[in-house]
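Excluded from the complex is one protein chain; the other protein chains are retained at their positions.
Letters A and B mark the chains as written, and numbering starts fresh at 1 in each.
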Amino acid sequence: MKKFTSVQDVADPKALVDEAIAVKNSEKTSAIGKNKTIGLLFFNSSLRTRMSTQKAAQNLGMEVMILNVNNDGWALEFEEGAVMNGKTVEHIKDAAAVMGLYCDILAIRCFPSLTNKEEDSADKIINQFIQYAKVPVVSLESATRHPLQSLADMITIQEHKTKEKPKVVLTWAPHIKPIPHVVANSFAEWALACEYDLTITHPEGYELSEEFTKGATIEYDQEKALQDADFVYVKNWSSYTDYGKVLPVEEDWMLTNEKLKVSNSAKIMHCLPVRRNVELSDEVLDSENSLVLKQAENRVYAAQTVLKKILETNF
Amino acid sequence: MKKFTSVQDVADPKALVDEAIAVKNSEKTSAIGKNKTIGLLFFNSSLRTRMSTQKAAQNLGMEVMILNVNNDGWALEFEEGAVMNGKTVEHIKDAAAVMGLYCDILAIRCFPSLTNKEEDSADKIINQFIQYAKVPVVSLESATRHPLQSLADMITIQEHKTKEKPKVVLTWAPHIKPIPHVVANSFAEWALACEYDLTITHPEGYELSEEFTKGATIEYDQEKALQDADFVYVKNWSSYTDYGKVLPVEEDWMLTNEKLKVSNSAKIMHCLPVRRNVELSDEVLDSENSLVLKQAENRVYAAQTVLKKILETNF
Partner (left out) sequence: MKKFTSVQDVADPKALVDEAIAVKNSEKTSAIGKNKTIGLLFFNSSLRTRMSTQKAAQNLGMEVMILNVNNDGWALEFEEGAVMNGKTVEHIKDAAAVMGLYCDILAIRCFPSLTNKEEDSADKIINQFIQYAKVPVVSLESATRHPLQSLADMITIQEHKTKEKPKVVLTWAPHIKPIPHVVANSFAEWALACEYDLTITHPEGYELSEEFTKGATIEYDQEKALQDADFVYVKNWSSYTDYGKVLPVEEDWMLTNEKLKVSNSAKIMHCLPVRRNVELSDEVLDSENSLVLKQAENRVYAAQTVLKKILETNF
């Protein structure tokens, strides 16, 4: 594996999920990463991703260098050929090349702007790191996807499913501000790659890009979508067609126990952080069917398995 | 030891002091913490606590993950049942539970607000971490106490005392802004637990909560208090009764060599950071009787001993 930015970077997604479960259930630490350094670069806030990736790297014996780019480093320029007489202090082509000299692997968090659809879709920051850094690059959530989260989600489903092809429902949930599409995009493409029966439900106007959802059932009626669901993944996202906007929604889309009655005692998933009693109710989150802490725990094994594969195949 | 938040968490405080001195004087490093991770969570600034705890953990072979919660992570919600449609992004019950999955021990710095007496007294943040994280929790200074500082202070007194039961004086000192009571609270309860002859002196209106001072002599006349003192601990705190306020004080309470003449060549203590020539004079701080750097040095052995006890008894 040369990079890990989407499910397309993985030859066999199902096998990777199985390998992660094997990592989790066997000896948790190894020395495969000894004398190797990973750089964790944060353009945005992070709690789970930061801690779980650091833990994963340390489990493999790696050294970890963390850079909060905006606070610790320099304002970066992303335009080719720019005359840098403004606020940006360093071009990404120089910064990425240098960091690639100091680190054996780079892992990067870079959210979308939600204001420029084209730029976000091109995933400019992470792709320029891939282009200029010349070391393997891992996405810690980019402008289009959050693949370590999705791999952890797939591990969690694999561990808790009771049938070969469970019904997995991704339901839109309310929020108070514009939220990226990345978790939903990524979850959809991984669930489809793992050949689950995926239904996506959301109000009209909240259609995700077909690039990620092709093969899923789209259902605008939340109640119908939840019917017989085995897993319900709750997530807000802003409009993709009316890019980055929060559109008015009349119905109440917050997930409650009442709504879940039509499901097959569905397991509940969310990537966290979650706005309690806005996206879903306390009663759902704190119920026995909630898998949210299992997902968070599996973030370590997702990261550890990806780093292990990269170490095995690149060094 | 399941947690370390106050002297009440310690079965035998005197024995812990002796153990810390033994740690300091024997082989300083060990491998007891190998493959164990400590998370250091800072809701507030820290220099000594941050560096000494990190050093202590590394001396024990632990991996250290540091999170500056306000900058690196998400704004946390602390109210049970909150409808999170405001500024907070994640509930502490979720954040703490997740961090407990990634760390074997959590250590937390969370200052009081000094505006809400009841909330501060309940020590809400650290207690919610204890409730939800399900791993041992160490206070790096909470809303009510600073026990690692106090343990370092007791180590320092033990090392420098020349009689079994020295006279220890905690004297209030001037400051320019409202300061928490935590160091004074904690010092008082540890000095009393170590059975020292403790006198607390401060202007009227600056009485500490009796919860911490029961058994100490309260003396409003600084000169009388300093009479024959073997150790003088200098510290400012804001009013507790008129909660968090800086009350007008007419007399000059800054500690000087002149004032110390009535003492028994008292050793001088302060937890640092100290406002020179406001709380006490340069001449006192830079004198041979000053123990402030010894206290700072002992922060490492205080932290190391507490972590060692937790590692020994929980894993």
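Assume a contact is a pair of C-beta atoms (placed from the backbone, for glycine too) under 8 Å apart; a residue touches a chain by one contact, two chains touch by 3 or more.
Just so we're clear, the structure is a prediction, and the values are computed from it rather than from any experiment.
Q: Give the residue, chosen from B:54, B:171, B:263 or B:305, that touches the chain omitted from the document.
A: B:54
Q: Taking the entire complex into account, which one of B:4, B:42 or B:129 touches the absent chain?
A: Only one of B:4, B:42 or B:129 touches the chain omitted from view, namely B:42.
Q: Any idea which of B:126, B:143 or B:292 touches the chain not displayed?
A: B:292
Q: Identify the residues of chain B touching the omitted chain, counting contacts across the whole complex.
A: 28-29, 42, 45-48, 50-52, 54-55, 58, 68, 71, 176, 272-278, 282, 285, 292-293, 296-297, 300
Q: Which chain A residues would touch the chain omitted from the figure, given the whole complex?
A: 35, 37, 39, 63, 65, 67, 71-74, 77, 81-86, 89-91, 94-95, 97-99, 101-103
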